[in-house]
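Below you'll find the structure I mean.
A protein chain is absent from this complex, but the other protein chains hold their places.
And now, subunit A:
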Amino acid sequence: MPEILDQARTQVLENGVGLDEAGVLAVLNLPDEHLPAALQLAHEVRMRWCGPEVEVEGIVSLKTGGCPEDCHFCSQSGLFTSPVRSVWLDIPALVEAAKQTAATGATEFCIVAAVRGPDARLMKQMREGVAAIRAEVDIQVAASLGMLTQEQVDELVEMGVHRYNHNLETCRSYFPNVVTTHSFEERWETLKMVRESGMEVCCGGILGLGETVEQRAEFAAQLAELDPHEVPLNFLNPRPGTPLADRPVVEGKDALRAIAAFRLAMPRTILRYAGGRELTLGDLGTRDGLLGGINAVIVGNYLTTLGRPATADLQLLDDLKMPVKALSATL
């Protein structure tokens, strides 16, 4: 057994203290033959500190495309030659999407907008949309609207938004290679305000942007420092027209190593499968990740790309005897 896994068994599994950056790096560098043991340990950590339930979420894009920012992986930036056009979802369609999400058994519905930060029109749409969903659908509403002012944070709390997603995307040292129109620190500022407001903090990122293994470890450590309630883990799905269109997808084994390492860095967080898993891991790898530290999934489609049908993921959870977290457990 590699020393790092022995150390993690005592430190993380028994004492609930996450691995530091050096420890995460050691896990990310484990040779293939030790990957099953790392995944097994990460699974035990998840079961011990989070339990067997899996949190199921659906996401929808309220405002798609035309974003003024230049995140190099993103097909919704208006600065690239991506074929994604700007479009707004109306309130009846938003409520319908929330209903369809709730019908899968999901407890979370995240409303996302492709913006630097919300303007008055978007906040109005949010006010009306969240009120309509809360009146008609039994589901927790989360939001992801970019960088916020303190007034906007307060307004989202008032609306009843219980969790706010704002991904750091990658580690501090690599961030300027991925985004030049705003900084890592600006994102961190929004996350601090969200934390202080009492909303749950959801913050993750994308692996496969060209970061080194060391920078992946740095990212896990920076997320652990933030201590978010939830960490969505995406794997790059290279989008036509973006600067990262020609990047290779993350190797399945590297993705699984990262899942185990991030779980060992953050034993208590909700570690969610987000975009790109279909491409990077396929069906078999998806299962391995759920048995290797993942305890939440996005079901159905993403914002501009498609996912597996919700029924396929729910069947998999049933096969693995992992109960879907009930709404009552989230309130």
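The criterion applied here is as follows: contacts are C-beta pairs under 8 Å (C-beta built on N, C-alpha and C of every residue); 3 or more make two chains touch, one makes a residue touch a chain; residues count from 1.
Simple rule for what comes next: contacts and distances are computed from a predicted model.
Visitor: Of the candidate names "Biotin synthase auxiliary protein", "Energy-coupling factor transporter transmembrane protein EcfT", "Multiple sugar transport system permease protein" or "Metapyrocatechase", which one corresponds to the UniProt protein name of the undepicted chain?
Guide: Of the names offered in "Biotin synthase auxiliary protein", "Energy-coupling factor transporter transmembrane protein EcfT", "Multiple sugar transport system permease protein" or "Metapyrocatechase", the absent chain's UniProt record gives "Biotin synthase auxiliary protein".
Visitor: Going by the contact rule already stated, which one of A:Ala8, A:Val60, A:Leu122 or A:Cys202 would touch the omitted chain in the full complex?
Guide: A:Val60
Visitor: Return the single residue from A:Gln11, A:Thr101 or A:Thr170 that touches the missing chain.
Guide: Only one listed residue reaches the unshown chain, and that is A:Thr101.
Visitor: Thinking of the whole complex, not just what is shown, which of A:Gln7, A:Gln40, A:Ser197 or A:Asn301 touches the missing chain?
Guide: That would be A:Asn301, which touches the missing chain.
Visitor: Would you indicate which residue among A:Pro68, A:Pro83, A:Gly160 or A:Pro176 is in contact with the undisplayed chain?
Guide: Touching the chain that is not displayed is residue A:Pro83.
Visitor: Need a quick check: the contact residues on subunit A for the chain that isn't drawn.
Guide: Spelled out for subunit A, the touching residues are 58-61, 64, 83-85, 87, 89, 93, 96-97, 100-101, 104, 237, 240, 278-279, 299-307, 310.
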